[in-house]
Every structure is written in structure tokens, then in C-alpha cells.
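One structure is given below, represented as C-alpha cells, and several questions about it will come after.
A single protein chain has been removed from this complex, and every other one stays in its place.
Our next item is chain A:
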Amino acid sequence: MELDPVFLSRIQFAFVVSFHAIFPVFTIGLAAFIASLEALLYRTGNPVYEELSRFWTKVFAVVFGMGVVSGIVMAFQFGTNWSVFSYATANFLGPVLSYEVVTAFFLEAVFLGVLLFGRNKVPRGTHLFAACMVAIGTFISSFWILSANSWMQTPAGVEVQDGIFQMTSWLEAIFNPSFGWRFAHFALAAFLTAGFVVLGISAWYLRQGKALTSSRKALTMTVVLMALIAPTQLVVGDFHGLDTFEHQPEKVAAMEGVWETQEGAPLLLFAIPSQTEERNYLEVGIPKGASLILTQELDGEVPGLKEWAPEDRPHVPTVFWSFRIMVGLGLLMIIAAVAGLVQLLRGKLFQSNRLLRLYTWMIPAPFIAVLAGWFVTEVGRQPWLVHGMMRVEDGVTPSLTGGMALFTLVGFVLVYSVVFIAGVYYLSRVMKAGPESFTQKDEDEGTAKRPFSNVHTSLDDAPRR
């Protein structure tokens, strides 16, 4: 079999980005949570906030580390596998990615050192400041990266001359048509991800009778927040979809599984789309639902995939099913969060064992939803690298052979597997140790502040099997 460098590069990029994406989406929300805890600690002096902040900072450090190392790969992958694309789009993407480095990465990386190691070295206000800088840095970073990604979806402010993208307007390019809703959608997703992880872990501690005071505090904070954010996300996601309908109708057609242009298109709940036969099997849907959502009219027209040549269509089953997974998990999150709020108001949240168990089981849900949403938007953009302007196969590195692409693909899969397995293993140990094991007392006493001595004793002396 001939090894296709384009195909292998696409797999590699999808793999690296998917792997990388789950870390920032978690750390962006978590950084904001930690900064809030530090602010509350600064104002109230209540030690429960310090206990929570210390604990979640440990988690943050591990996840951020994994995010950083996998992110460095991204900065170089454009050049190694997609050099023609990089060269052509450098006038826009170069400055945008550089601004991300100088306005965000340095801020995060440098102040993270102070946040992690500086609690006893700088005044409390300065430590709070460092926490805020890390949180702000993660947001600035997502601003730039989503601007770059949105520009590839809905390019603006550029024109192509001799194969090179030349700038006509920086404002139009940075704030391109789909940027606003995409950024809002992503930011809320980041809050939901961190929120549901905190929710799930706190619920787990409560059921175990561990770290009761701080877990109740964390649970109360996040339940209220999630009950506000989860429904908001539904609304923002809807507007994002309408925006996509305007600028990338073929993506929406794939999301809805619409092949023929039709008025009064149904909202399909289930179907098995077939790319080759250009039709769906086993359709179950709500009549006129898609038209109503997309056009606000029962008989509004929704363009079908057949409006585009077969080679210009995205892979429909992937987009169709990823979209349903994302929306399904989103609805589940809304139900879980609102149910939690109701129980909280009734004063029964901490005793609702089934709900608490559900929260723990739902920890993977936001991550899967984020990845699914990312598949929808990225696979839905295919076959374009820059929508309507540059196709995927035209952007690949000419000197790249299939063998080289395969070598690095296998390499990254192996490396990331080690990173991921070890990371999850050590995270689970931090989680099992719990917030109570990371208090000031332990750091002051014990074996002369030997790194993580508290964790060593509580974990490593466990009987080996």
C-alpha cells in the first residue's frame, strides 16, 4: 500500500490537536477557579479556600505540564507537515501566533512558577496576583488561537496574490465573522469542563466522607455556577450554529444530515448517513425542526449537501454523530446542574447520593463533548484548510514522504501514550490523597519539606499487590 503523506499528516495533526485540546480546555477553567479561590482567601482569610486552592493547584500543575509539552509540538507541526500552508498564510498566522506567545504563554509560564512555588516567598497579595495572571494568560491565549482557527473557518481581511495571503485588514481578519460566537462557545466550554471535574471530584469526596468542609464549599460554588453556565452554553451554541449556517452552510448540512435542499427540513435525532450513497438510513426526526432552528421559520429552506460537488463535502457521518454526541452531553450537563441547584435550594444536595454519584460518573462528559464539538467544526471544514481559499492537499510539505509522516505519527502516538497514562496515574494519586493532605502544616513539618513528603507517606506505604 502506498503511504499517503497528506492522509498521514491529517491523522497526525488531528491526533496531536485532539490530545492537546483536552488540557487547555480544562486548565483555562481551572485557572479561573483557582484565581477565584485565592481572591476569596485574600478577602476572607478562611482556610477552607486555601485548602481548596492548594489542592486544585496541584492538579493544575500536572495538567498544565501535559498541556505545555503537547502544545510545543503544535508550534512546530505547521512547519514540519504543512509548510506550504504555513508559508502562504504566514502574513496573518505568524503575527497572531507570535502575539499569543508574547501576550499569553510568557504570562502563564512565568507566573505559574510563582503560583506553584511562591506561596511562602511572596506576600499574599502578590500570590493572588500571580494566580490572576495565570488565569488571564490562559484566556488571552485562547483569544489568539481561536482567532487563528476561526480565520481558517471564515477567512476575512485577506486576498491571495501569487499563492500568498496578503493582509487587507487586520481588524477584519482577527475579528473574522465566526470568531465572536466561537470564542464565547469555547470559553463557556472551558468553564463547564473545569466545573464538572470539580463537581465530580468534590461529590466523590463527600460520598467517601473525606475533606467534608472544603468539598461542600466547592460543590456549592460549582453547582450554582454550572446551573448558570450550562443553559447559557445552549443559547450561545445555537447562535454559533446560526453563524455557521450563514458562512459554512455545507458544514451545517452535514451536522443536520440534510442531503437534498428542502423547505421544512426535519431535526434528525437518529440516522445513519451514507457518504457514498448520498442518503440516510433509519431516520428518526422532528418534522420541520431543523428549519425552525436554523431559519426561525417552519418552512425555511435548508441547503442540502448535494448543492456541493462530492469532493467539496465534509465527511458526513463523523460530523453528524459528533454533533449529536456534543449536544446530548450538553443537555445531560444542563439537567445534572439544574437538578443540583434544586437540591441545593432544598438543602438536600449533600445527601443526594444518586446525584453525587452521577456527578462523579460525569467527569469525562465535558471532555468528550469538547472533543466532539471540535470534530464537528474541524471535520466540517474539510476539504478546506482555509475555507474556500486553500484545500488540504495543497498545503502539505512537498518534501514529506509517507514513510516520514508515518514515523512521526507512530512516534507521537507512543510518546503521548506514555504522557497520558503516567499523567492520569499521578493525577489519580493526587485525587486519592485529597485536599486535606496538602495543608501548610505538612509542608512545615515532616522531613524538612521534602518534596511531596506528605503524599509519599499516604500513598506509597499502601500495601502493594
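By our rule, a contact is a pair of C-beta atoms (placed from the backbone, for glycine too) under 8 Å apart; a residue touches a chain by one contact, two chains touch by 3 or more; residues count from 1.
As a working rule, contacts and distances are computed from a predicted model.
Novice: So one subunit is absent here. Using its UniProt record, which name fits best from "Cytochrome d ubiquinol oxidase subunit II", "Maltose/maltodextrin transport system permease protein", "Iron-sulfur cluster-binding protein" or "NADH-quinone oxidoreductase subunit D"?
Specialist: According to UniProt, the chain not displayed is called "Cytochrome d ubiquinol oxidase subunit II".
Novice: Among A:Ser70, A:Thr193, A:Thr244 or A:Thr318, which residue is in contact with the omitted chain in the full complex?
Specialist: Residue touching the absent chain, from the options given: A:Ser70.
Novice: Out of A:Phe175, A:Trp308 or A:Tyr426, which is the one that touches the chain we can't see?
Specialist: Considering all chains, including the one not shown, the answer is A:Tyr426.
Novice: Of A:Phe111, A:Phe196 or A:Phe320, which residue touches the hidden chain?
Specialist: From the options A:Phe111, A:Phe196 or A:Phe320, the contact with the absent chain belongs to A:Phe111.
Novice: Give me the chain A residues in contact with the hidden chain, please.
Specialist: Residues of chain A in touch with the missing chain: 57-58, 61-62, 65-66, 68-73, 75-76, 78-80, 83-84, 86-87, 90-95, 97-103, 105-107, 109-122, 164, 166-167, 170, 397-401, 403-404, 407-408, 411-412, 415, 418-419, 422-423, 426, 429-430, 443, 448-453, 455-456, 459-460.
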